[in-house]
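Here is the structure we will look at.
The other protein chains are all here in position, but one chain of the complex has been omitted.
Now for chain A:
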Amino acid sequence: MSQRTSDFRYRLWMWYPPILVVLAIAWGVGREYWVKGEYRSVVNEMADSGVPVTTTQIHDRYTAAGTNERSAEWTELFDAVTALREMSRDSVEGLEDLVPPDEPWPAEPFAALMSEEAQPLIDKLEEMLKSEASIPVEVSFSSRRLWMSGSNSGSVLELLKDEFRLAYHSGHTERAIALLRQWRQFIELLGQSNGFQVWSQWNLSTHWLRLVRQSVAHAFWNEEQLTELVALTSEIQGPDLDQWNESLLSSFVAWDPLQDEGSWVRFTDPDLRSIQPFGASAIHAMAALEWMQPRNAAEFDRGGRRDRKGAQRNQETERAIADGSRSLVSVPFATLNRWMRQDWDVSIAYGKQQNDNFHDSRKWTLTAVYVRKYQVENERFPRSLDSLRSMGADDRDWTLSTRERLGYRADDGSKKGDQAVAVLWTDDKMHQGEDDEPGVGRIPYSERKWGSGRAEKFEIWFDRTM
């Protein structure tokens, strides 16, 4: 090797890395500036197209919907219901169980007392529902982030649940169905009153479905009521994903991830500081926006969660957005950081999953109601779910979003010693419980045990006596 080539090689290795680094940093800084402008223009476009982008606009959008003087009565009622709930302070054995009329219920005396105390409130609730006065919503902002208080509807939910349990145990079918109707009315009114009550509605609806599902496990309803339950169940609406997404997007923009004030020291909202201690990256803000409103949203709707190709595609999109958000100069994190993602649930998959879960839950409930209805009409359980077609049900009612069909088996009690029971189960994880467990279907049918806590979340046993 001649000295000259060696000299050249040395110079090459000496110069290349620093020059490349300088170029990379310059490119990174330039890109940040450019994307910042782009972000601002996207936000302006959103504002022009009517999406609320400041806390004031969000407030107006979600609270202005027809508040009238009767709305204050709602507040009073909610306060009173909250006070009533404070009175149920002891943990009473079996208070949360739905017990059929002919079985003992240790909590009954207390439930009856609470119901008696609640009577004026129930009457008031009925009156308010009839008047259709819109329900005021507590919208507030904690350092620019939208904060919806669900405390009001939360206590009403508990009240309705308690009332329903008592009516069920006392065998008051009329009262029970009336309560279910009021409950549904309340959910609808909540939706009409305010632009944004998705999560309150979702919570109320999920509990409604669960209670209905539990109620058909025993002979309780008559044919006419079951027909009404079928109607009520099939009409129930899931969370409006578009609306939810829009509110999330608005809230994100109003949060202003790029805010940066103070000439000597940075003054920003504390939650923003905690995820971006050295200031925001416009590239990340832009990526988050993109993430929240994927351009190919339609593609996400096709196929279920189990669809491997779909899942892969989702992952590819996520990866593309994350890779696209790689900033060379954002300190410390290079890509859209995980706290930002977690904080904003910046993932379409989450909303989609919630929606799927809700609809699966509705289908499960509906099929259960159909099974009971069939049994009431024909005095025996259907041999298979296909028999339910005679009642107007179809395949879609027992096929979940994962394309899994609900499992079903019935014993008609013809064998000696057998009782007529039926079981409806799901194999998939459906968020029926608090935690994300795999469905019991993964366990062979013969190995499942009756009454195991986990199984109960995924199985409905009809007319089973312990």
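The rule we apply is simple: a residue touches a chain if its C-beta (ideal position, glycine included) is under 8 Å from a C-beta of that chain, and two chains touch if they have at least 3 such contacts; residues count from 1.
Criterion: contacts and distances are computed from a predicted model.
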item: The complex's invisible chain, by UniProt name, from "Multicomponent Na+:H+ antiporter subunit B", "Rubrerythrin", "ATPase" or "Signal peptide protein"; value: "Signal peptide protein"
item: Full-complex contact with the absent chain, from A:D102, A:E138, A:E235 or A:E377; value: A:E138
item: Residue of A:S330, A:N357 or A:S387 in touch with the missing chain, whole complex considered; value: A:S330
item: Residue among A:V35, A:A111 or A:A410 touching the omitted chain; value: A:A111
item: Touching residues on chain A - with respect to the absent chain; value: 3, 6-7, 10-11, 13-18, 20-21, 24-25, 28, 54-56, 58-59, 63, 67, 72, 75-77, 79-80, 82-84, 86-87, 89-93, 105-111, 113, 119-121, 123-124, 136, 138-144, 147, 149, 254, 261-262, 264-270, 273, 277-279, 311, 315, 318-319, 322-323, 326-335, 337-338, 347, 349-350
